[in-house]
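As you look at this complex, bear in mind that one protein chain is not there, while each of the others sits in place.
So, subunit A:
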Amino acid sequence: MARKKPTSSADRPAPGPLRLHVPEPAARPGDDPDFSHVRVPAAGVSQRPPIDASEPELRAYAEGLVRVLGDDHRAVGDWDPQLDADTLRRGLRHMLLTRIFDDRMLRVQRQGKTSFYIKSTGEEAVSVAQAYALREDDMLFPSYRQQGLLVARGHSLVDMMCQIYNNTRDRLKGRQLPIMYSVREKHFFSISGNLGTQFPQAVGWAMASAMKGDTRIAASWVGEGTTAEADFHYALTFASVYQAPVILNVVNNQYAISSFQGFAGGEHATFAQRASGYGLPGIRVDGNDFLAVHAVTQWAAERARANHGPTLIELFTYRAAAHSTSDDPSAYRPEDEFARWPLGDPIERLKQHLIAIGEWSEARHEQLVKDLDDQVRADLKEAESYGTLSTPPASPSSMFEDVFKDMPEHLVRQRREMGY
């Protein structure tokens, strides 16, 4: 294009009135799903950089998409984490268990046995593969959609169900909304309803680990919608300033309740690219590729553990289910979008990979699904033996406990006033 001669301001036509740009997703209910804006590079094309690479050297990773599993379900390229078949089968099992657990808990919510539930369908690789890439005692600061972390760390499903039921075995004593787990012994931080607060907390934890000369690192998760919260920016600033050993994950599942990712600023840059302005590497990864998620997380973990600082990982995925049991996605997006999502289903892709390498079969898969379903049903039966939301938990007097370490007098008086 020929360069135009600059014109003086007097020559330019007067601009029309200003227009406010309000983002709009590519498809709405009734429309054909449209993912033409999603660029999917071939698997294996991205190189695994050295863990001490500098942020400017890593900038391309923020707009790329690390992928390991190819269309033929084979692992290709430099990022292949070379996991053995047992580990892959275990990963498949944990992802399936997460999905079956989610499906079952949605059902019990619909039956009125609990008030609320949030599924992670389609995002199981994020939690499970990332848990696998971290050490057991690394500290996790999750959002409410990483139940797969607990499943992968072998936490008791009965325990999780009892929290969802707020029953007599609920370790949070009926105080918390279902799914807001807290599991100290699994290094799984208490989930808060306030979005993004865990991000700077994870950085603080990681700073503490570094201050004490520890070897443990922290990891935290937010959705792409939450990146608009101030806490996201606090976390990136602090992580960068103190080079904290932390992995900051943005799970970009395309939707924050009804708002497509454009309302978090996703139209103009990837979420991984947010990192570069803070001088820390951002890497975008196929969030439905178990191997790629594992590899990138392991890279970031090695980097953090070697004192090369924090990493922001954008896990590019799709929220297949409703936002929560209180949500109806058919009111804001095409019903069959997930079926057309170009990165597919993480469980199906790992399953096909295992079959492709001769370590799995349809028959074994069917049997595993059945076994896990039986396990979840048995666990649910056990959990229900401790009651459901309709059968009250421990004594209401316990609601005055743990506000403070020791109960101050005004709470003692209020407890007495309630009759205890």
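Points to keep in mind about this one:
Heads up, the rule we're going with is that a residue touches a chain if its C-beta (ideal position, glycine included) is under 8 Å from a C-beta of that chain, and two chains touch if they have at least 3 such contacts; residues count from 1.
The working rule: contacts and distances are computed from a predicted model.
When the listed names "2-oxoisovalerate dehydrogenase subunit beta", "Na+/H+ antiporter subunit E", "2-(1,2-epoxy-1,2-dihydrophenyl)acetyl-CoA isomerase" or "Cytochrome c" are checked against UniProt, the chain not shown comes out as "2-oxoisovalerate dehydrogenase subunit beta".
Touching the chain that is not shown, out of A:A202, A:A219, A:V285 or A:A300: A:A202 (per the contact rule at the top). Set against the missing chain, the residues A:D11, A:D71, A:D328 or A:E409 yield one that touches it, A:E409. Looking at A:M211, A:A339 or A:M418, the residue that reaches the missing chain in the full complex is A:M211. Touch with the chain that is not drawn comes from one residue among A:K173, A:R305, A:R364 or A:R415, which is A:K173. Where subunit A meets the missing chain, the touching residues are 139, 141, 171-173, 175-176, 180, 182-184, 189-190, 192-194, 197, 199-209, 211-212, 218, 230-231, 233-235, 237-238, 241, 401-405, 408-410.
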